[in-house]
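First the structure, in the form of C-alpha coordinates, and then the observations on it.
Only one protein chain is missing; all other protein chains are in place.
Our next item is subunit A:
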Amino acid sequence: MATRKIVTAVAALGLLATATGCGAADMTKQGSPYANAAGAKTVTLSVQSWVGARANAAVAQYLLEHELGYRVDTVQVDEVPAWDALSQGRVDAILEDWGHPDQEKRYVDDKRTVAPGGDLGVTGHIGWWVPKYFADAHPDVLDWHNLDKYASQLRTAESGGKGQLLDGSPSYVTNDKALVKNLNLNYQVVFAGSEAAQITQIKQFAKEKRPFLTYWYEPQWLFNEVPMVEVKLPEYTDACAAKGAKDPSTIDCAYPTSQLKKFLNTNFAKKGGKAADFLRKFHWTKADQNEVAQMIAEDKLPADEAAKRWVQRHPDVWRGWLPR
(Lines give C-alpha, C1' and ligand atoms only; values in the text may rest on other atoms or scores of the structure.)
Protein backbone atom coordinates (compact mmCIF):
# COMPACT_ATOMS: atom_id res chain seq x y z
CA MET A 1 0.00 0.00 0.00
CA ALA A 2 2.68 2.44 1.06
CA THR A 3 4.87 1.71 -1.96
CA ARG A 4 1.92 2.17 -4.23
CA LYS A 5 1.31 5.57 -2.73
CA ILE A 6 4.90 6.58 -3.34
CA VAL A 7 4.76 5.31 -6.90
CA THR A 8 1.57 7.29 -7.50
CA ALA A 9 3.08 10.41 -6.00
CA VAL A 10 6.22 10.13 -8.13
CA ALA A 11 4.13 9.53 -11.22
CA ALA A 12 1.98 12.54 -10.43
CA LEU A 13 5.04 14.73 -9.93
CA GLY A 14 6.50 13.50 -13.19
CA LEU A 15 3.27 14.25 -14.97
CA LEU A 16 3.16 17.71 -13.46
CA ALA A 17 6.73 18.33 -14.56
CA THR A 18 6.06 17.26 -18.13
CA ALA A 19 2.81 19.15 -18.27
CA THR A 20 4.45 22.38 -17.20
CA GLY A 21 7.33 21.84 -19.57
CA CYS A 22 9.73 21.32 -16.67
CA GLY A 23 11.72 24.20 -18.02
CA ALA A 24 12.32 27.55 -16.47
CA ALA A 25 9.24 29.73 -16.27
CA ASP A 26 10.37 33.32 -16.15
CA MET A 27 7.84 35.34 -14.21
CA THR A 28 9.02 38.50 -15.94
CA LYS A 29 7.79 37.18 -19.25
CA GLN A 30 4.16 36.52 -18.43
CA GLY A 31 1.71 38.94 -19.89
CA SER A 32 -1.92 39.45 -19.05
CA PRO A 33 -4.07 36.34 -19.61
CA TYR A 34 -6.59 38.53 -21.41
CA ALA A 35 -4.10 39.79 -23.97
CA ASN A 36 -4.20 38.63 -27.58
CA ALA A 37 -7.39 36.62 -27.15
CA ALA A 38 -9.51 35.74 -30.17
CA GLY A 39 -6.90 36.81 -32.69
CA ALA A 40 -6.85 40.46 -31.64
CA LYS A 41 -3.54 42.20 -31.12
CA THR A 42 -3.67 43.71 -27.68
CA VAL A 43 -1.84 46.58 -26.04
CA THR A 44 -2.17 46.97 -22.28
CA LEU A 45 -1.77 50.50 -20.95
CA SER A 46 -1.28 51.46 -17.34
CA VAL A 47 -3.66 54.22 -16.31
CA GLN A 48 -2.89 56.21 -13.23
CA SER A 49 -5.69 57.68 -11.23
CA TRP A 50 -5.31 61.37 -12.12
CA VAL A 51 -7.29 62.81 -14.97
CA GLY A 52 -4.34 63.95 -17.09
CA ALA A 53 -3.09 60.38 -17.23
CA ARG A 54 -6.55 59.18 -18.20
CA ALA A 55 -6.58 61.74 -21.01
CA ASN A 56 -3.30 60.35 -22.39
CA ALA A 57 -4.55 56.81 -22.20
CA ALA A 58 -7.94 57.64 -23.69
CA VAL A 59 -6.48 59.32 -26.77
CA ALA A 60 -3.82 56.63 -27.24
CA GLN A 61 -6.49 53.96 -26.89
CA TYR A 62 -8.82 55.65 -29.36
CA LEU A 63 -6.14 56.01 -32.02
CA LEU A 64 -4.72 52.52 -31.50
CA GLU A 65 -8.17 51.02 -31.85
CA HIS A 66 -9.56 53.12 -34.66
CA GLU A 67 -6.50 53.92 -36.73
CA LEU A 68 -4.22 50.94 -36.16
CA GLY A 69 -6.70 48.14 -35.41
CA TYR A 70 -5.42 47.11 -31.97
CA ARG A 71 -7.42 46.09 -28.93
CA VAL A 72 -6.47 48.17 -25.95
CA ASP A 73 -6.77 47.16 -22.31
CA THR A 74 -6.32 49.69 -19.57
CA VAL A 75 -5.47 48.68 -16.03
CA GLN A 76 -5.35 50.98 -13.06
CA VAL A 77 -2.07 50.46 -11.26
CA ASP A 78 -0.42 52.87 -8.88
CA GLU A 79 2.79 54.57 -9.93
CA VAL A 80 5.42 52.44 -8.23
CA PRO A 81 3.81 49.02 -8.72
CA ALA A 82 3.23 50.03 -12.33
CA TRP A 83 7.01 49.94 -12.84
CA ASP A 84 7.12 46.39 -11.55
CA ALA A 85 4.13 45.43 -13.70
CA LEU A 86 5.82 47.08 -16.69
CA SER A 87 9.02 45.13 -16.15
CA GLN A 88 7.06 41.91 -15.88
CA GLY A 89 5.21 42.62 -19.10
CA ARG A 90 1.83 42.79 -17.42
CA VAL A 91 1.38 46.23 -18.87
CA ASP A 92 3.08 47.36 -22.07
CA ALA A 93 3.46 51.07 -21.47
CA ILE A 94 3.32 53.91 -18.95
CA LEU A 95 2.47 57.15 -20.74
CA GLU A 96 3.12 59.71 -18.03
CA ASP A 97 5.83 59.20 -15.46
CA TRP A 98 6.60 61.96 -12.98
CA GLY A 99 10.10 60.81 -12.18
CA HIS A 100 11.04 57.73 -10.21
CA PRO A 101 14.85 57.71 -10.18
CA ASP A 102 15.09 54.54 -8.06
CA GLN A 103 12.88 52.54 -10.35
CA GLU A 104 14.50 53.98 -13.45
CA LYS A 105 17.90 52.90 -12.24
CA ARG A 106 16.72 49.43 -11.28
CA TYR A 107 14.62 48.54 -14.30
CA VAL A 108 16.09 50.62 -17.14
CA ASP A 109 19.80 50.64 -16.29
CA ASP A 110 20.33 47.44 -14.32
CA LYS A 111 17.74 44.92 -15.43
CA ARG A 112 16.98 46.40 -18.85
CA THR A 113 13.41 45.15 -18.71
CA VAL A 114 12.02 48.64 -19.27
CA ALA A 115 12.93 50.91 -22.16
CA PRO A 116 12.53 54.69 -22.26
CA GLY A 117 9.77 55.81 -24.63
CA GLY A 118 10.63 59.47 -25.01
CA ASP A 119 9.00 62.62 -23.67
CA LEU A 120 5.26 63.08 -23.44
CA GLY A 121 5.65 66.75 -24.36
CA VAL A 122 4.03 67.98 -21.18
CA THR A 123 6.03 69.58 -18.39
CA GLY A 124 5.00 68.66 -14.92
CA HIS A 125 5.48 70.64 -11.77
CA ILE A 126 4.63 69.73 -8.19
CA GLY A 127 4.40 72.30 -5.45
CA TRP A 128 2.45 73.81 -2.58
CA TRP A 129 -0.46 76.02 -3.48
CA VAL A 130 -2.90 78.37 -1.77
CA PRO A 131 -6.16 79.70 -3.24
CA LYS A 132 -5.94 83.00 -5.08
CA TYR A 133 -8.46 84.72 -2.79
CA PHE A 134 -6.25 83.94 0.19
CA ALA A 135 -3.03 85.01 -1.56
CA ASP A 136 -4.64 88.28 -2.63
CA ALA A 137 -5.59 89.08 0.94
CA HIS A 138 -2.23 87.95 2.39
CA PRO A 139 0.46 88.28 -0.29
CA ASP A 140 3.28 87.36 2.08
CA VAL A 141 1.95 83.79 2.47
CA LEU A 142 3.58 83.06 -0.88
CA ASP A 143 7.00 82.82 0.77
CA TRP A 144 7.53 79.67 2.83
CA HIS A 145 9.27 81.66 5.58
CA ASN A 146 5.92 83.20 6.45
CA LEU A 147 3.87 80.00 6.42
CA ASP A 148 4.05 79.49 10.16
CA LYS A 149 2.36 82.85 10.67
CA TYR A 150 -0.75 81.41 9.02
CA ALA A 151 -0.66 77.96 10.61
CA SER A 152 -3.42 78.79 13.05
CA GLN A 153 -5.73 79.85 10.20
CA LEU A 154 -5.09 76.59 8.37
CA ARG A 155 -5.93 74.33 11.29
CA THR A 156 -8.55 71.56 10.82
CA ALA A 157 -10.00 68.72 12.88
CA GLU A 158 -7.50 66.24 11.45
CA SER A 159 -4.35 68.35 11.73
CA GLY A 160 -4.15 68.24 15.52
CA GLY A 161 -3.36 71.82 16.53
CA LYS A 162 -0.98 72.50 13.65
CA GLY A 163 -1.69 73.95 10.23
CA GLN A 164 -2.94 71.47 7.66
CA LEU A 165 -0.97 70.67 4.53
CA LEU A 166 -3.42 68.71 2.40
CA ASP A 167 -1.90 65.82 0.47
CA GLY A 168 -3.77 63.58 -1.91
CA SER A 169 -3.25 60.02 -2.89
CA PRO A 170 -0.66 57.99 -1.01
CA SER A 171 0.72 56.89 -4.36
CA TYR A 172 1.91 60.28 -5.64
CA VAL A 173 5.50 61.46 -5.65
CA THR A 174 5.79 63.53 -2.49
CA ASN A 175 8.49 64.77 -0.10
CA ASP A 176 6.07 66.73 1.99
CA LYS A 177 6.66 65.00 5.30
CA ALA A 178 10.41 65.52 4.94
CA LEU A 179 9.93 69.12 3.83
CA VAL A 180 7.74 70.00 6.78
CA LYS A 181 10.28 68.47 9.14
CA ASN A 182 13.42 69.89 7.54
CA LEU A 183 12.01 73.39 7.08
CA ASN A 184 10.78 73.27 10.66
CA LEU A 185 7.22 74.20 9.82
CA ASN A 186 4.33 74.05 12.24
CA TYR A 187 2.30 71.95 9.84
CA GLN A 188 0.82 68.49 9.71
CA VAL A 189 0.60 66.55 6.44
CA VAL A 190 -2.93 65.16 6.10
CA PHE A 191 -3.51 62.57 3.38
CA ALA A 192 -6.97 62.73 1.83
CA GLY A 193 -6.54 59.15 0.60
CA SER A 194 -7.14 59.80 -3.06
CA GLU A 195 -7.00 62.64 -5.53
CA ALA A 196 -10.76 62.58 -5.86
CA ALA A 197 -11.08 63.14 -2.13
CA GLN A 198 -8.54 65.95 -2.29
CA ILE A 199 -10.41 67.68 -5.11
CA THR A 200 -13.72 67.33 -3.26
CA GLN A 201 -12.10 68.88 -0.21
CA ILE A 202 -10.52 71.74 -2.17
CA LYS A 203 -13.82 72.55 -3.88
CA GLN A 204 -15.58 72.57 -0.53
CA PHE A 205 -12.98 74.97 0.91
CA ALA A 206 -13.29 77.19 -2.14
CA LYS A 207 -17.08 77.28 -1.89
CA GLU A 208 -16.80 78.69 1.63
CA LYS A 209 -13.79 80.87 0.69
CA ARG A 210 -11.77 79.28 3.47
CA PRO A 211 -7.98 79.36 3.30
CA PHE A 212 -6.06 76.13 2.67
CA LEU A 213 -2.59 74.92 1.76
CA THR A 214 -2.36 71.96 -0.54
CA TYR A 215 0.07 69.73 -2.39
CA TRP A 216 -0.85 70.18 -6.03
CA TYR A 217 0.59 69.97 -9.49
CA GLU A 218 0.25 71.27 -12.98
CA PRO A 219 -0.96 70.69 -15.62
CA GLN A 220 -4.27 70.29 -13.83
CA TRP A 221 -7.72 71.28 -14.99
CA LEU A 222 -8.85 72.24 -11.46
CA PHE A 223 -6.97 75.57 -11.78
CA ASN A 224 -9.72 76.74 -14.11
CA GLU A 225 -12.29 76.19 -11.40
CA VAL A 226 -10.33 77.10 -8.31
CA PRO A 227 -7.54 79.55 -9.14
CA MET A 228 -4.48 78.86 -6.97
CA VAL A 229 -1.08 80.46 -6.51
CA GLU A 230 2.11 78.59 -5.74
CA VAL A 231 4.01 79.07 -2.49
CA LYS A 232 7.72 79.60 -3.04
CA LEU A 233 9.78 76.86 -1.42
CA PRO A 234 13.61 76.90 -1.12
CA GLU A 235 15.03 76.74 -4.61
CA TYR A 236 15.59 73.37 -6.26
CA THR A 237 19.28 72.69 -6.81
CA ASP A 238 21.23 69.73 -8.12
CA ALA A 239 23.04 69.44 -4.82
CA CYS A 240 19.75 69.17 -2.97
CA ALA A 241 18.49 66.61 -5.49
CA ALA A 242 21.64 64.52 -5.09
CA LYS A 243 21.26 64.63 -1.32
CA GLY A 244 17.61 63.63 -1.65
CA ALA A 245 18.41 60.75 -3.98
CA LYS A 246 20.66 59.30 -1.30
CA ASP A 247 18.26 59.79 1.59
CA PRO A 248 14.76 61.07 0.78
CA SER A 249 14.21 62.18 4.37
CA THR A 250 16.81 64.94 4.04
CA ILE A 251 15.19 66.87 1.19
CA ASP A 252 14.75 70.56 1.97
CA CYS A 253 14.07 72.20 -1.38
CA ALA A 254 11.26 72.58 -3.91
CA TYR A 255 10.16 69.96 -6.40
CA PRO A 256 11.83 70.02 -9.82
CA THR A 257 10.04 70.95 -12.99
CA SER A 258 10.29 67.83 -15.06
CA GLN A 259 9.59 66.59 -18.53
CA LEU A 260 7.02 63.87 -18.13
CA LYS A 261 8.28 60.69 -19.74
CA LYS A 262 6.92 57.57 -21.36
CA PHE A 263 8.28 54.11 -20.68
CA LEU A 264 7.75 50.86 -22.54
CA ASN A 265 8.35 47.25 -21.66
CA THR A 266 11.57 46.25 -23.41
CA ASN A 267 10.04 43.26 -25.17
CA PHE A 268 7.11 45.33 -26.32
CA ALA A 269 9.42 48.09 -27.49
CA LYS A 270 11.26 45.56 -29.67
CA LYS A 271 8.37 43.46 -30.92
CA GLY A 272 5.39 45.74 -30.48
CA GLY A 273 5.40 46.77 -34.14
CA LYS A 274 3.19 49.69 -35.07
CA ALA A 275 1.78 50.09 -31.58
CA ALA A 276 5.20 50.54 -30.00
CA ASP A 277 6.14 52.93 -32.78
CA PHE A 278 2.97 54.92 -32.24
CA LEU A 279 3.42 55.15 -28.48
CA ARG A 280 7.00 56.34 -28.89
CA LYS A 281 5.84 59.13 -31.20
CA PHE A 282 2.90 60.13 -28.99
CA HIS A 283 3.74 63.73 -28.07
CA TRP A 284 1.36 66.55 -27.26
CA THR A 285 1.12 69.78 -25.30
CA LYS A 286 -0.25 70.83 -21.99
CA ALA A 287 -3.14 72.58 -23.77
CA ASP A 288 -4.06 69.41 -25.66
CA GLN A 289 -4.01 67.31 -22.52
CA ASN A 290 -6.03 69.84 -20.56
CA GLU A 291 -8.64 69.98 -23.30
CA VAL A 292 -9.29 66.24 -22.98
CA ALA A 293 -8.95 66.21 -19.20
CA GLN A 294 -11.48 68.98 -18.88
CA MET A 295 -14.00 67.12 -21.02
CA ILE A 296 -13.59 64.05 -18.82
CA ALA A 297 -13.54 65.71 -15.42
CA GLU A 298 -15.85 68.68 -15.79
CA ASP A 299 -18.21 67.86 -18.64
CA LYS A 300 -18.37 64.28 -17.30
CA LEU A 301 -17.92 62.78 -20.76
CA PRO A 302 -16.86 59.13 -20.89
CA ALA A 303 -13.12 59.00 -21.62
CA ASP A 304 -13.54 57.45 -25.08
CA GLU A 305 -16.06 60.09 -26.10
CA ALA A 306 -13.73 62.89 -24.95
CA ALA A 307 -10.87 61.30 -26.87
CA LYS A 308 -13.04 61.02 -29.98
CA ARG A 309 -13.89 64.71 -29.90
CA TRP A 310 -10.29 65.75 -29.47
CA VAL A 311 -9.19 63.44 -32.28
CA GLN A 312 -11.77 64.94 -34.61
CA ARG A 313 -10.66 68.46 -33.77
CA HIS A 314 -6.90 67.99 -34.03
CA PRO A 315 -5.98 65.66 -36.88
CA ASP A 316 -2.89 67.80 -37.53
CA VAL A 317 -1.47 66.87 -34.14
CA TRP A 318 -1.95 63.10 -34.24
CA ARG A 319 -1.36 62.39 -37.94
CA GLY A 320 2.35 62.59 -37.26
CA TRP A 321 2.16 59.89 -34.58
CA LEU A 322 0.97 57.20 -36.96
CA PRO A 323 3.69 54.95 -38.34
CA ARG A 324 4.11 55.27 -42.03
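The definition used in the following text is that contacts are C-beta pairs under 8 Å (C-beta built on N, C-alpha and C of every residue); 3 or more make two chains touch, one makes a residue touch a chain; residues count from 1.
As a convention for this text, contacts and distances are computed from a predicted model.
Per UniProt, the protein behind the absent chain is "ABC transporter permease subunit"; the candidates were "ABC transporter permease subunit", "Probable glycine dehydrogenase (decarboxylating) subunit 1", "RNA polymerase sigma-70 factor, ECF subfamily" or "Electron transfer flavoprotein-ubiquinone oxidoreductase".
Residue in contact with the omitted chain (choice from A:Glu67, A:Asp84 or A:Asp277): A:Asp84.
Of the candidate positions A:Phe191, A:Phe268 or A:Trp318, contact with the unshown chain belongs to A:Phe191.
By the touch rule set out above, subunit A reaches the unshown chain at residues 20, 24-34, 37-38, 47, 49, 51, 54, 73, 75-85, 88, 90, 106, 111, 113, 157, 169-171, 191-197, 200-201, 297, 300, 302.
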